[in-house]
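Complex shown without one protein chain; remaining protein chains in place.
Each chain carries a letter (A and B) given by its place in the written order, and its residues are counted from 1.
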Amino acid sequence: MEESLLIIYCSEGGRKALQKMSSEGFRLPSGVCTFELPCTGRINDVMLMETLQNGVRGIFVAGCREENCKYLDGNKRALRRIKRIKKLLSDAGIEGKHIEMQTFGPDEGKRLYSAINDFAGKVGVS
Amino acid sequence: MNDKKIVAVLCDHGCRNGSKIKYDELKTNLKKSEVIEDFLLVNKACDSGVEFLDAYKGRKILFGGCSLLEERGIYSKIKERLGLKNGEFRSFDVKADLYDLYPDKVNLEELLVCKILSMGTLLYHAEPYEEERIKPAEGILVYGDGITALRTARALAEEDISVEVLETGEQFLSPGLFSQHFGRPDQRGLSSVVSADERRKSERNRVAGFKNVRFLPSDAFLSFETVEDGFVFTFKSGEKRKFGTVVIAPEREEEQSRETGALNLTDLYGKIVCGEPLKGEVVFLLDYAADTSPEVFKDVLLAGKYIKRRFASEVRILMKNAKVSVSGAQELYDECREQGIIFFKYLEDLTLKNNYGDFEIEGTDLYTGDKFLIKEPDILVIPGRSILSPRSKNFAEALELLTISDRYPQPDSLWRLPNETNRPGVFVAYPTGDNSIASLLFSVRARLSTAGIAVNEHIPVVDEDKCVYCLTCVRVCPFKAMTTDSESRVAKVLRTVCQGCGSCAAECPAEAIQLRNLTGESLYQGIRALG
Partner (left out) sequence: MIVAEQKPIGEILKKLPEVEKLLVLGCDTCVTVCLAGGEKEVKVMCSAIRMADKKIGEVTGFSIERQCDREFFKEIEAVVKESDAILSLACGAGVQMLSDYFEGKLVIPGLNTHFIGSNEGAGYWLERCLGCGDCMLDITGGICPKTRCSKGLMNGPCGGSENGMCEIDPLNTECGWYLIYERLKKLNMLQNMMTNQPPRDWSRAHDGGPRKLLREDIQP
């Protein structure tokens, strides 16, 4: 897991964006693993921190667009949680850049692709 | 924890890699893990039948294939043949979730091992369970005594559905729950409803003619409690009634117009219903308070068309992001343009000034680049986020519907779930035309005729020993599915209401909540297995 990057996506918008991405011919960088959750709202601090602590280089979370969560505000809560963890990490002297969440519409395959690549570049996984 | 191990099966027709997969290497790697018992490769699982799995009765099955297998019902066949319960079978779309995501040159075996181990770990930790359905209680309560409420009641009664109408009455529900929450009603807003009173009375007489409609007096109701299959209302007489379905039928929204002088759609609709002349310059300002949903945009087009035709008024529609994506909206839009309704697509620089009800709107049109200035229109309509009347919003809050800061029931998702609110079983009927009543009827009927509401797969389970009864879950659940339970003194989930999103589990400070078949532990391990 050392040099790898984890993408956690929700089974709604995140999943659709990922499929759109592949159908448009974009491919994930190697060393990227994916993990699906029903809603990004399930992500919590403990899970993210323990994963980072286990040596993953970065976690990228892809959820639905803000106003579009099937569960009303799971994605917004996740966004806030991730902000909180980023702050915790940077306060602790570990760069907060290792974790990031963005929201995507089902048709935003290209944006997802470039977001993942930017993120991979930032945390140094290629 | 159950100790059934996993048999992983992969369809090797693998629309891309086919038999290039190195089976033996894969199998050895997989069998190193303690959760995988065996690994099989099949060719063309979509055609090969499911008998080959007979030897694996009593194991959990993880199946990786393409979407065809789901479509052709292969997965349900497998479940049936092997007698697998929920929580003993899982599938993943190996093409979409794996092959298609990576470039050709990657080490496919490695990725497959990760994927299978990760999914397998989740499956390994899953508890088998029987699907459970809870039937909603029978009664239907319509709250409101305006035309919308009455029409809703009539529409339901005509369908042979028994309805009870809890009339709000001229005055707000007196002592007890509501006034304690919301104080006294403001009398000012009520005067404007009066002109519709005649209409209302005749409609009421008509509705009262139905045998299956019962009217409950406005001050009859004391308190209520939510239960799994509905809402239990306690009436002053001491009677307790359970309703599985509640329809909040708001009449009009008074606050916004009182404050700003601008109308919202509901107000406008009220004026149309009451036959008030809408002459002069009528301006619709869309996307201003919030992006206008496609449904609302269609309503605006309908209203604009009606006003233009009926009163020959000057109708202008200012919009930014509104889309004609609802069926029929495009034709309507074209018709409106033909009739001479003027559309502006404005840029960010739009300003709206309000001098005590005299409005001034200034902005730039996106297409022409021209500046426009609209001074003192006779009627300004701003479809806001809020559609419910203050009374209904109070009621909604009492029913613990999710509300935004100004306490209106979840405006954002109303157009996605046209009538049902975040509380399954609670509907909102709008005074915006027959459309909404028809779809309301549809949903209510569907609700009544189902074999019951299925309990979500990922329902939270509260660990009674760990729960400190802090109520965090009660406060964060977007569906208000978590409640208090004074007997056990731990949080309790209303199983029909929960949608399994996991927000409660994520925020619980005592880690007392685990989602069924998606426990924290299995998630950590599932993620770890990716490594």
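Everything that follows uses one rule, which is that a contact is a pair of C-beta atoms (placed from the backbone, for glycine too) under 8 Å apart; a residue touches a chain by one contact, two chains touch by 3 or more.
A quick note: this is a predicted structure, and the numbers were derived from the prediction, not measured.
Chemist: Would you mind listing the shown chains in contact with the chain that isn't displayed?
Modeler: Per the contact definition above, the missing chain touches A, B.
Chemist: Thinking of the whole complex, not just what is shown, which of B:472, B:496 or B:517 touches the missing chain?
Modeler: Selected residue, touching the omitted chain: B:472.
Chemist: Touching the hidden chain in the full complex, which residues of chain B are there? Just list them.
Modeler: Spelled out for chain B, the touching residues are 466, 468, 470-472, 475-476, 507-511.
Chemist: So which bits of chain A touch the chain we can't see?
Modeler: Spelled out for chain A, the touching residues are 44-46, 49-50, 52-53, 88-89, 91-94.
Here, only the chains that are shown with their structure count from here on.
Chemist: Report the residues of chain A in contact with chain B in the complex, numbered from low to high.
Modeler: Per the stated touch rule, the residues are 1, 4, 6, 18-19, 21-23, 27-28, 30, 33-39, 41-44, 46-47, 50-51, 54-56, 67, 70-74, 77-78, 81.
Chemist: Which residues, counting only chain B, touch chain A once they are in their complex?
Modeler: 96-97, 100-103, 106-107, 111, 114, 118, 402, 410, 412-413, 422, 458, 476, 478-479, 499-503, 505-507, 511, 515, 518, 520, 523-524, 526-528, 530-531
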